[in-house]
Each structure stands twice: as structure tokens, then as C-alpha cells.
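Of the protein chains in this complex, all but one are displayed in their positions.
Chain nomenclature is as follows: A and B, assigned in order of appearance, with residue numbering initiated at 1 for each chain independently.
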Amino acid sequence: MSDGYPQAPSVGLPGRVSIQAPGNPHDEQSSAHPHHPKLQHHFDDMGQQAEASTLGMWVFLVTEIMFFGGLFLAYLVYRTQNPMAFQEASAHLSWKLGAFNTAVLIFSSLTMALAVRSAQTSESRGTQVFWLVTTMILGATFLGVKVIEYSEKFAHNNVPGPNFVWDGQYPAGAEIFYSLYFCMTGLHALHMVIGLGIMTVIAIMAWRRQFNTEYFTPVEITGLYWHFVDIVWIFLFPLLYLIGRHYGGH
Amino acid sequence: MSGHHVSHHVAPKSLYYLIFALLMIGTAVTVIVAYFDLGAFNNVVMLTIACTKALLVVLYFMHVRWGTRLTWVVAASGFVWLLIMFGFTLSDYLTRGWVGGTLR
Partner (left out) sequence: MDTLNYINNGHGLASWLLTKDHKRIALLYLVSITFFFFLGGLFAFMIRLELLTPAGDVLTAENYNKMFTMHGVVMVFFFLIPSIPAVLGNFLIPIMIGAKDLAFPRLNLISWYIYVLGGIFTLVAALSGGVDTGWTFYTPYSTAAANSHVITAALGVFITGFSSILTGLNFIVTIHRMRAPGLTWFRLPLFVWAHYATSLVMILGTPVIAITVLLVAAERVLHMGIFDPALGGDPVLFQHLFWFYSHPAVYIMILPAMGVISEIVQAFARKNVFGYSFIAFSSLAIAIIGFLVWGHHIFVAGQSVYAGMLFSIISYIVAVPSAIKVFNWTATIYRGSISLDSPMLYAFGFLGLFTIGGLTGLFLAAMGLDIHMHDTYFVVAHFHYIMVGGAIMGYLGGLHYWWPKITGKLYSEPAAKLAAGLVFIGFNLTFFPQFLVGYLGMPRRYHMYPPEFQVFNVMSTLGATILSVGYLLPMFYFVHSIFRGKPSPADPWGAKGLEWEVPSPPPTENFAVTPIVTHGTHQYAPSKEVGVV
């Protein structure tokens, strides 16, 4: 608490709202806990700070649900309007690459959970960084596979737009499917790229021994974000890759 | 406010491995089921498995299982609002074919 600010006046409301003199248990300086270097000035203690940050991340994830939700709604509406076209278009995606990527992403969620756990239990910086970097490698693998899939679609002119080519029965519905495919997976991939960026920073912080049982909120909220991205894919995979399987795919 | 203590619950590693295994099994089952033509039931199975997988991730990897009631409410509200958006929009699309469905 900075010196030099005037004391708040001792209130014109006797007995209703009292601004108490120093010595109350919420005054940082008289707090039993020593002042943690990571404690920001406007929080009372580390617990309040950590709770605020995780709650903030959860609220943010709610906005993310609604953000992707608009796309899922479009998918729902257009699939009810073009059921056959969606099956036909879906059958042209490689389920093997999709399933491989699903496994990769689930595995990365596991390593992320372990990264959070290693910070939470004050394990060595080597362990913390190991799990973070493993997660990043898995995330990069996912994106690499995505590049292969995208370039295959570009090669076959299956990208919506003036040059869209479709030799199946339902070119119009297939174009809508691929518009949604690219928007949904593209937005998902963008989230992964952002996640990799954040994790780079977190890994550096971990290497500098910033995280331990007392303070691991940044790793924790990065984990929340990463798991959310995983959840989006858990829905995208069956909805995009698998709906045309029995209809006859590769 | 008093009682600002994060639930410092440390889950055993074995639990994480178990969840991972369940998620992988769920993925495999989804892929296999997709090869059988079950009509609309394909979607039911696919979405049930996906929701279960998502729930496992939320509860264990994201620690909601040990979270405060507020975390439960916030996490649930996102999905509830999604269902509201889907439900009310579909109330339009699914009833257009009914007798006198549209004004035109």
C-alpha cells in the first residue's frame, strides 16, 4: 500500500459502513502471510488472486463456447437442410488423419494436465518444461497434419469459392459443408497457434523457476485454455469426418 | 472476503492416465460405430460419446470435479446457453414445414 495517500475519512455513517482503522485482518501489511512477490497490489492475498484468475479464464471459455457455438449452429442448420450433401462431402475427408489428430490432441491434453500437476507439486523446472514442450510438440504435430489435409483440398479444388469443383451429386451442399469445414477447423487451428504462443511464454517462465505450489496460476489457466481447444476438436472430429463413413468413403 | 483458498487438489497421475485411456477408447468406438448405418442413431451415439469425452476432460483435466460451485455454474452456463441458441433457432427451422408454417 503506497504511502502518501490520504486516509479515507472515517465515514459519516456511524454504525452502518465502517472503514476501520489499520489492524484489520485484511490489511496486507498486518497480514500473517508474508507479501508474495507475485501478489498484485489490488488483491488481499494469493488465494484471492488465484481464484480471480481461474474464474476469469472460465468466463473467457464461456465466451469461447459461444464463439464456436455460432459455427456449430450453422453446421446444425445446414446439415438439417442438406443431410445427403453433408454425408457425401464428409466422406471425402480422410478419417485416418482426423483420427490420428484426435489421438494427438487427446495425448497433448494429458501432457498438459501433467504439466499443470508438475507445477502444482513444485517439481523440478526440468519436469515442468518437459511436459510443456511435449504438449507443444504434439500441438505442432496436429497443425502439421492439418497443413497436409488443407493442401490436399487445395490441390483438388475442394476449397469453397469461385474455383470450387465438386464431382459428386450435391455440389451446392458440399460447398456449404466445406465452407464450414474450413471455418471451423481454421478457427480451431488459430486457437492452437495462439495456445502454442502462450505456452512458449509459460515454458520460459517455468524454466526461470517461477512456478511452484504457491504460484502456478499461469500454467493452470493455460491448461484450461488448451483443454477447451481439445474439447472443440472432440466434437469437430465426428461431426466433420465421420458422418459419411457408412455412406462410403476412402 | 475470507476463505480465499484455491482448492489445491492434486490428482494422482494414475487418474490422468485412466482418463486418457477412456478418451482414446471413446475415440475408437466413435470411429467403429461410424461404419455402421444406424440411421439417425449414428448421431445419437456419436454425440453421446463426444459429450462424455468432453465431460471427462472438463471434470478431471480441467479440475471442475474439485472446483467451487461457482466454477460448476460458469462451466455449465456456457453449454446451457449454447443449447438455448440451438433450441430456439431450430424452433424456426424445424417448424417451417408445418401447416401454414411461414407467412409467405
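Convention: a contact is a pair of C-beta atoms (placed from the backbone, for glycine too) under 8 Å apart; a residue touches a chain by one contact, two chains touch by 3 or more.
Predicted, not measured: the structure shown is a model, and the values here were computed from it.
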item	value
Residue among A:L55, A:A99 or A:I198 touching the omitted chain	A:L55
Hidden partner interface residues of chain A, rising order	1-2, 4-9, 11-13, 15-22, 24, 26-27, 40-42, 44, 48, 51-52, 55-56, 59-60, 62-71, 73-74, 77-78, 81-82, 160-162, 172-173, 175-176, 179-180, 182-183, 187
Chain B residues that touch the omitted chain in the full complex	1-2, 4, 70, 77, 81, 84-85, 88-89, 91-96, 98, 100-104
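By our rule, only the chains that are shown with their structure count from here on.
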item	value
Residues of chain B defined as touching chain A within the complex	1, 4-6, 8, 10-11, 13, 16-17, 19-20, 23-24, 27, 30-31, 34-37, 42-43, 46-47, 49-50, 53-54, 57-58, 60-63, 68, 70-71, 74-75, 77-79, 81-82, 85-86, 89-90, 93-94
Complex contacts: residues of chain A adjacent to chain B	44-45, 47-48, 50-51, 54-55, 58-59, 61-62, 65-66, 69-70, 72-73, 76-77, 80-81, 95, 99, 102-103, 106-107, 109-110, 112-114, 117, 120-121, 213, 220, 223-224, 227-228, 230-231, 234-235, 237-239, 242-243, 245-247
